[in-house]
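One chain of protein is taken out of this complex; the other chains stay put.
Going in written order, the chains are labelled A and B, and every chain counts its residues from 1.
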Amino acid sequence: MRVTLGRVGTALAATAVAAVVVACSSSSKSSSPAQGASGQKPPSVPMASSVGAGEGALNIIAWAGYAESGQNDPKVDWVHPFEQQTGCKVNVKIGNTSDEMVQLMRTGQYDGVSASGDATLRLIYAGDVAPVNTDLVPNYKTISAFLKNGKWNSVDGQMYGIPHGWGANLLMWNPSSVTGTQDSWAAVFDKSDQYKGKVTAYDSPIYIADAALYLMATQPNLGIKDPYSLTSAQLDAAVALLEKQKANISEYWADYTKEVQAFESGTSVIGTTWQVIANTINGGAKTKVKTVLPKEGSTGWSDTWMISSKAKHPNCMYKWMDYIVSPSVNAQVAEYFGEAPAQTLACQHTSDKTFCQTYHALDQSYSNQLHYWTTPQKQCVNGGGSDCTDYAQWVTKWQQIKG
Amino acid sequence: MELPSRLRWTLRLLAWIGLAFLYVPLLLVLLNAFNKSRTFGFPPTGLTLEWWRAAWRSEGARSALGTSVRAAIGATAIALVLGTMAAFAVQRYHFFGRSSISLLVILPIALPGIVTGIALNAAFRTVLDPLGIGFGLTTVIIGHATFCIVLVFNNVQARLRRMSGSLEEASADLGATGWQTFRMVTLPNLRSALFAGALLAFGLSFDEIVVTTFTSSPDVQTLPIWIFGNLFRPNQAPVVNVVAAVLIIAAVLPVWLALRLAGEDAASSRI
Partner (left out) sequence: MGYQVAADQGVALEAPVGRGASDRRGKISAFLAPKRKTRLALLLGAPMLWLVVAYLGSLGVLFASAFWTTDSFTGAVVHSYSLDNLREVYTQPLYRTVAVRTISVALLVTVLDALIAFPMAFYMSKVARPGIRQLLVVAVLTPLWASYLVKAYAWRSLLAPHGPLSWVAGGYTPGYGLAATVITLTYLWLPYMVIPIYAGFERVPRSLLEASSDLGASPYRTIRSVILPMVFPAIAAGSIFTFSLTLGDYIAVGIVGGKTQMLANVIYGQLVTANNQPLAAALATIPLIAIVLYLLLMRRTGALENV
């Protein structure tokens, strides 16, 4: 007996359609990485006025190597001492790229993040992070002055985070496969054919800036003044360079174990790196690598610990921010990761007494030479006009390069 | 009479090659669980038990395992109920849209995980957040149950197709209530199909990562998410291999047991 259940069927269909209509009309704007120009005001987010007792837990997003808890090397642990001191149990989520970190912060489920300059402004203008009351962070006073009130971590004199450390992207190579001393990025660009299929590069659109930096030195006629302020024509030139490079690429790395493994197995023999990766490889038994800051200069990062505007454990986050830039802890982090500590007093606590010299930790003029990660915007970040390409365009170009 | 022996030998050879193909990578996982090199160099520089010690101590792994088990049980339970109900409706009744139900039910598992994940994530954010239900184990279970329904549905439907309704009618004629009929006549015959569906649903939920990434929260880590996060840490990767090795070894017994309990034709279970 055929029972036409037209009523049930249509009722269900109608409900589904209604759901769609309702959802469409509700104005649920997805929280956005606003790419506001200077002059645009970030949304007003309340700032803490005091730090109370710890809430017992803390969820943070960190670069690999910034929040070590003894899992990678039992002797490298500054998380457990923090937990014992403050009672805040720490959950660390490793972010592999700035883009991941921005996305994770947008969910509102984390209390803080160690953001590089290409994430900070996106977070500030989207209202995902709160301004920081630096009076509540005693160790802030002795942080290097040139890291305070930077274009990437403050707006109109209001700090949005606590500077943590800074460093450069380096050129790394395996001397047993790559002969001769390297001193130029040409090895991974114009001269990369000799390492066919064994070159590696960072898997993020921000790497386009590295190509632009190379073009700044080798093709000055393009008129590139800042690797993050690229007009369409300049962007296309950088993209062309990267498309040529792609033929010689073995793989792009986003997580640093991938690069460690690639060098140890011989999949890659030369490419861009962070000091911590070189330290990890040299600490292992198999392969030895060398690093250099090439003569054309380099891109780099200047990282800032920021607190979420929706932090569920703000007191623990403030305690963490103060702890991580305290002299002995900042020294530990800097030495493990291989970057210059933001804390000036950390230089007295490093186990290698020449550490701060090697990394030019207190040298402002050296720091000024590095081109720190910044989010490209339409309004050129170096103040040179408003016809620059923005990050969304870089993303599409990056996918185009990978093909 | 037997099938021609050359055919049988060819098939035997091909089948064992196929099984070898399935198991060689798993043997490598087992080997790497003892490999001294943190990044799985081959041949191994040496063998060590230190990763097993580290895995034993790792509370992250243990809590992730517990979370995964709870999520899988929840998802399987929901899938069992909803899948059986839908299978009964489709198999025993005729109605408008009946033939589209199998299409609809398979959609969550057929669509790429990232699409399902983004859609569910946006839906949870707009619907559940205002109700105060945050992301967490509940949202994970909801996500998993959605694509596990089809596994139960297909198995139950296939079984129902082979069971004519006459037994149930006879039971009703003899005075049994609907519930009694279901409990005493239908359910025992469905048992193997339910077991097969539950086993597959549990396994799928246990190993799922993409949808889970979009529906979970930082403190609710299922095992795949824990593995994903730790596969990228130099000293943790071998521990992950240890966990995987334990899972493989530990899974054989329950799978075999479940198939035994399910009965002789459960082996023809439906994905």
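The rule is simple: a contact is a pair of C-beta atoms (placed from the backbone, for glycine too) under 8 Å apart; a residue touches a chain by one contact, two chains touch by 3 or more.
Note that the coordinates shown come from a computational prediction; the quantities given were computed from them, not determined experimentally.
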Hidden-chain contact residue, picked from the options B:A55, B:V185, B:A198 or B:V220: B:V185
Identified contact with the non-displayed chain, of B:V69, B:I118 or B:L137: B:I118
Residue, one of B:S58, B:S171 or B:Q236, that touches the chain absent here: B:S171
Interface with the undisplayed chain - residues on chain B: 1, 3-4, 6-8, 10-12, 14-15, 18-19, 21-26, 28-29, 32, 40, 42-43, 81-83, 85-86, 88-89, 93, 95, 102-116, 118-120, 122-123, 126, 142, 145-146, 149-150, 154, 158, 167, 170-172, 174-175, 177-180, 184-185, 188-189, 199, 203, 206-207, 209-210, 223-224, 227-228, 231, 237, 240-241, 243-244, 247-248, 251-252, 255-256, 259-260, 265, 267-271
Where the missing chain touches chain A, by residue: 1, 3, 5, 8, 12-13, 15-16, 19-20, 23-24, 27, 29-30, 32-36, 97, 99-100, 102-103, 106, 125, 197, 204-205, 246, 249-252, 254, 261, 265-267, 378, 390-392, 395-396, 398-400, 402-403
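Quick note on the criterion: only the chains that are shown with their structure count from here on.
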Distance from chain B to chain A - Cα centre to Cα centre, in angstrom: 37
Touch list for chain A against partner chain B, complex: 1-6, 8-9, 23, 26, 28, 57, 59, 64, 71-73, 91, 93-94, 96, 107, 109-110, 255-258, 260-261, 264-265, 280, 284-286
Complex contacts: residues of chain B adjacent to chain A: 37-41, 45, 93-97, 125-126, 135, 217-219, 229, 231-237
